[in-house]
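Heads up, one of the protein chains got dropped from this complex, but the rest are sitting where they should.
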Amino acid sequence: MAKCAEVVQDILRGMLRERLVDEVVAFGRGLTGSDILPLFITDEQDIDRIVTTSYCPSSLAKLVARYGDRNKKMAIVVRSCDARGLVEIAKRRQVKPENLYLVGIECYGVVREKRGEVYIFADKMEVDGEMMPLDEAALSPNCRRCEYPVPTMADISCRIEPEGDCLVTVNTEKGKAMLATASVPVQDAPPSDVAAIKERAARWQEKDFGDIKRMEPGERLDYWLSQFDRCIKCYGCRDACPICVCKECCLEPDRGLIKGGEYPPETLFHAVRLTHVGESCVNCGQCEAACPMEIPVSKLYHMLSKEVGSIFNYEPGLDIDSLPPVSMVDEEDLLKTGVDFG
Amino acid sequence: MEERTESRVPDNRIGDVMVIGAGVSGIQAALDLAGSGFKVYLVDKEAAIGGKMAQLDKTFPTNDCSMCILSPKFIECFRHPNIKLLTYHEVDGVEGAAGDFTVTLTKKPRYVKDDLCLGCPTCVRYCPVKIPDKYNQNLSSVKAIYLPFPQAVPNVFVIDREACLFFQKKCKSCVPACRNKAIDFYMEPEKVEVKVGAVILAPGYETFDPRLRADYGYGRMKNVVTSLDFERVVCASGPYSGEILRPSDRKHPKRIAWLQCVGSRQVTPGGNSYCSAVCCMYATKQAILAKEHDAGIEATIFHNDIRAYGKDFERFYRRAASLPGVRYIRSYVTMGKELPNGNVTIKYSFDESEVKEEEFDLVVLSVGLTPPAKVEELAGKLSIELNQHQFCSTDAHNPLKTSRPGVFTCGAFQRPMDIPESVMSASGAAALCGELLAERRGQLAREREYPPERDVSGQEPKVGVFACRCGTNIGSVVDVPSLVQYASKLGNVAHVEESLYACSADTAKHIAETIRDKGINAVVVAACTPRTHESLFQDTLREAGINKYLFVMANVREHCSWVHAREKEMATQKAKDIARMAVARAAHLQPLEELEVPVSKRALVIGGGLSGMTCALSLANQGFEVHLVEKDSRLGGMARKLHFTLEGIDVQAYLRDLIQKVGQHPLVRVSTGATVIGTSGYVGNFTTRVMSEVEVEEVQHGVTIIATGAEEYRPSEYLYGQDDRVLTLLELEERIAGGDASVAGAQSLVMVQCVGCRDENRPYCSRVCCGQAIKCALKLKEVNPQRDIYILYRDMMTYGFKEDYYREAADREVKFIRYEPEDKPQVEAVEENGRSVLRVTVTDPVLGKRLAIDADMLALAAAVVPSSANNDISRLFKLPLNQDNFFLEAHAKLRPVDFAADGIFLCGTAHYPKDISEAISQAYGAAGRAATILSKDTIKASGVVAEIDKEKCNGCQLCVQACYFGAISFNEQLGVSEVNPVLCKGCGNCAVVCPSRACQVEGFRDGQVLAQVEAYV
Partner (left out) sequence: MDTADGKRFEPKILGFLCNWCCYAGADLAGVSRLQYPPNIRAIRVMCSAGADPAYVMKALLGGVDGVFIGGCHPGECHYTSGNYYTRRRVAMLKKLMEILGLEPERLRLEWVSASEGALFAEAIKDFTEKLKSLGPNPLKVKKRPGAVVGVKRS
């Protein structure tokens, strides 16, 4: 699979060399060589540490928002949830989209635990060089529900073929400039067939959400309360979330909403997170991955954002010009007279 | 409170201005004057202020609730330190001259002492006599001791002398019911004399009494009502609680007919010849409201022309006409008969020839507007002249001036007009008073003085709770002693007591003393609604020397005792909860500061047309500096093309005079050939860059007035631009004035109305063109009565007194032919017997066949279109435009010259097409509104404003776009959003969109609201 990483590395190396960007953000090998970490790279020499495996331990969108210098030009190797996260972050003005150069990688799911070198494809997976049928159970749960394998919102998107080829599609004008310096010839990829993935997403959404929806309201409440009761208020979900870009979170104990020094926190803790994330969740799954108590928070947030999105005809992370739907009104609102939206 | 009928304004019987009539225009005039440094006496013959607007359910074309928008103004008047209300007073005479009038009045006996009545309705229960409720148009009843209407200001009862049994049988049932001993049957009329410098007459109008014309059957047939009756029927607070029922059997009518022009546009005896100007739209509104109440209602409007000539009227009319089951039928009608089931038949012509008789469940007479009752007597007392229609006779050049210097008029006493025009004229009349009395501005007006504020910062909360029994209003339902006991055990409570009337003068004094003596630093009054009484108690806090924001009202009357009268135990429990929540909130309150910013006392007027110049001159005459910016090299604007008016003004002479006055006024600076290229700041403190041919200048100003005017549409239809015999009406007027030979020689002349408007591109009426056409036609007939003039029209928009000229034109044989928009006239240039003519063919609606008219000249009533500069001005000043690209005022009804952004005003045709006298009226209106800011040295912002914690804000700017008032801006340097407290209205939308909760509204901080929530949970 080295071949595809080489293509991506080549593009990034060129961008750094030509000073198109000041910095490159991507997952890559750490100092031991076996660990994989998010890297902020400014030196061309470090580019070859970048990997394109399907092990993604954190949200690059969140990292860029939190630690990136928004006035620097940055190339970021993103999967679609990262890219969509960045779009939502851009709406909240925590990054400057004009400074971001997104190198997208088509993604059919990631793994949360690093057990060997894993690459996930649409219908197969490669583990330590061995190709095998895709085991959906191995995927992160949010990835199974994901219907956006292709990062169309990135400037370029790279498709990694099981054979090791890397096909690149240019999505924007910026993307053209990004490819201008690449020394490896890039081919224009034929459109990806995402129907199978959409089918998979629908199936898993039906399962994950349906399980909840089919419960009686009381049963559902009990289910969530029993989940929330395990919460140790570590704030891991919040810290991992690309939508949570506040300087100072209102759920901190001295802010008056949530009592300090108490766990599990009152249910309001989760409700407030829901109201903040519900309109913009990009289903990156980082919250759930971060939760030491294995509370299925990603399922919860994703489910709400789907429901909310269906009311407002809003899909988080796709269009940088449409504001989060609960924080804005538009012309059509003025024509509606009822108390129900829609 | 020492007095109940008026705020504590020193009543030494000396004021600056007396406003006679406290309907919406009188109220607006009083508020504008009082807000710009004058002391006002506001007089009304009725027991409460509000006039006719208080009786309306909704207002066209926005269908805003009338009472919702009006009643806050009642309270503003009542609480204003510079307004003295004299309700239930009749004016007897006005002596003296401008600047020094003595007005004599009679205070009529209410038989209820206004200084003692607290507005509690205990007395009502004991009164044995029912009388028809005038407020509800006699469709329901009240007792002989009554409040004029629920929101009445002053909130003081009155006894109907005719009906009250005391005056017949010495009944005194109500006397012991009043614990405050307010009832006094021995009151006598009192003479009052007040000295003022100017008088504004705003007596309003009456509605036409259809009894004067027996043929309408009103009063005889039960299910024939007037439009004002129907207004009450449809109103939620009306006789049937908002259900549409008909009087005869209280059943839901299905088929409702509206008859237009009842008492208007009639030359037959009993009627009035003028058009009442508002009925087409109010009938349209009522049809929409009826459909909203009950979609099954079939609404039929029998009309003559549909006069939808105002801003957004045409759209409103189209909306109504497109509703299923709404029919507009253009026909004269006669009433048929009343059927045994109460239904009424109406005969109307059908297909122009056939007569049809149709049955309706309810008939609404769209009654016209008439002069106020006893108008001749009023005119005599004031020594002013009336016009031929018995409305106020006004100066030809200034509709706000009466025949008597120093006496101004506004509202429907000028002529039938709608609410926004009344409001504009009211502000305009205030401006004229401001000019007359510029020297004495600020001399009588007072600001109340209070002791210095005690610093309570860092103190533990010490809440004082004052529970009011409100006579028996609260006490008979809520167990007040138990409430007091309960409150005394709540945390942070330092003092609790009950009182019979917390709002009485002695209790207020006692509360102030208790606050001082016990070191109380937050106050809860458990009594009535904060909407009427909060400011009163806040005043008590200030007198006690603590910040007025340390106050919470627990509403245990309107929200508890009055609505749970039968569940005393539960009501008491609820009152305890309400008090507990209030105490929790009180303990979290902080003193708030009201930011004061200085005002730059200069106005920037953009646009040097008639409106801009009139406004500029009025402001200068009121003593304010004005910078007038005109983009053209000469002043005058569109008026330069106008020469005469229907009413006979020589426009050019007037314009020359105005330009000279503007040019010579020492306070006016004129920049011609200049445009605005940038602006910043906010009310009181704008900085605008003005670029002229010679320089770019920075102007500091406190207010901005947009008077950028409008333009004439350049037609592409009817051979305009291809044949030089085809002109626009403006071009025709110029040629008439210039004595042009081709016009003089034209034997036959055709005018086509609605060219370029009332169509899909411009679905609005240009308002002025029908008047313009008639004025040109009359002028042409004056020169040569023999020539043929045809006016091809859709609806003649000769509203108000313009109708007289329409009739005159018809009398002089100007031929009016109506055409349908889908069958427009056709024009071709042809040779006929060697004579080259313009052949106009049009379908005659009466005969139903095509008519061909050979004309020597064709004049097109080209639409008035918004100025091409509007988009730039809109962008620069961040001002909204409406769908047609005219500027959008803050509120269609009550703020017609204001923008939502404070300190920016609007006048003239930039707002909407209007004729000269309307433009003048609005220009004065803008001057009147602007003076309320320019007259102040500083402006105070409310303490209830948003505040953004810089430490917590992450600069996401969701708040910036959520603020409609432009009060939040992003500080690029600090990377945080900032609130301008002067612009903030305290709505709190920004706080809710802020994910960090960095943005909070003072008085509604998380801690304060959550304390209330937690106290209940």
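Think of it as A and B in the order they're written, each chain with its own count starting at 1.
One rule holds for everything that comes next: contacts are C-beta pairs under 8 Å (C-beta built on N, C-alpha and C of every residue); 3 or more make two chains touch, one makes a residue touch a chain.
Every value quoted in this text rests on a predicted model; they were computed, and no experiment measured them.
**Student:** Considering the whole complex, which of A:I243, A:V272 or A:V297 touches the chain not shown?
**Tutor:** Spelled out, the listed residue whose C-beta touches the missing chain is A:V272.
**Student:** Have a look at A:F40, A:Y235 or A:F312 and name the one touching the chain we're not showing.
**Tutor:** Considering all chains, including the one not shown, the answer is A:F312.
**Student:** Considering the whole complex, which of B:K574, B:R735 or B:K936 touches the chain not shown?
**Tutor:** Result: among the candidates, B:K574 touches the missing chain.
**Student:** Please pick, from B:G242, B:G681, B:P763 or B:G975, the residue that touches the omitted chain in the full complex.
**Tutor:** Touching the chain that is not displayed is residue B:G242.
**Student:** List the chain B residues touching the unshown chain?
**Tutor:** 57, 62-68, 71-72, 150-151, 235-237, 241-242, 529-531, 555, 557-560, 562-567, 570-571, 573-574, 577-578, 581, 900, 944, 962, 964-965, 985-989, 991-993, 997, 1001, 1004, 1006, 1009-1010, 1012-1014, 1016-1017
**Student:** So that we can see where the missing chain sits, which residues of chain A does it touch?
**Tutor:** Answer for chain A: residues 212, 215, 217-225, 229, 250, 257, 261-268, 271-272, 274-275, 278-279, 300, 303-304, 307-308, 311-312, 325-329, 333-334, 336-337, 339-342 touch the chain left out.
Here, only the chains that are shown with their structure count from here on.
**Student:** With chain centres taken as the means of their Cα atoms, state the distance from chain A to chain B in Å.
**Tutor:** Here the centre of chain B sits 54 Å away from the centre of chain A.
**Student:** Provide the residue numbers of chain A that touch chain B in the complex, in ascending order.
**Tutor:** Touch list, chain A to chain B: 92-94, 244-250, 255-257, 276, 323-324, 327-328.
**Student:** Contact residues on chain B for chain A in the complex?
**Tutor:** Checking each residue of chain B against chain A gives 951-958, 961-962, 993, 995-998, 1006-1007, 1010.
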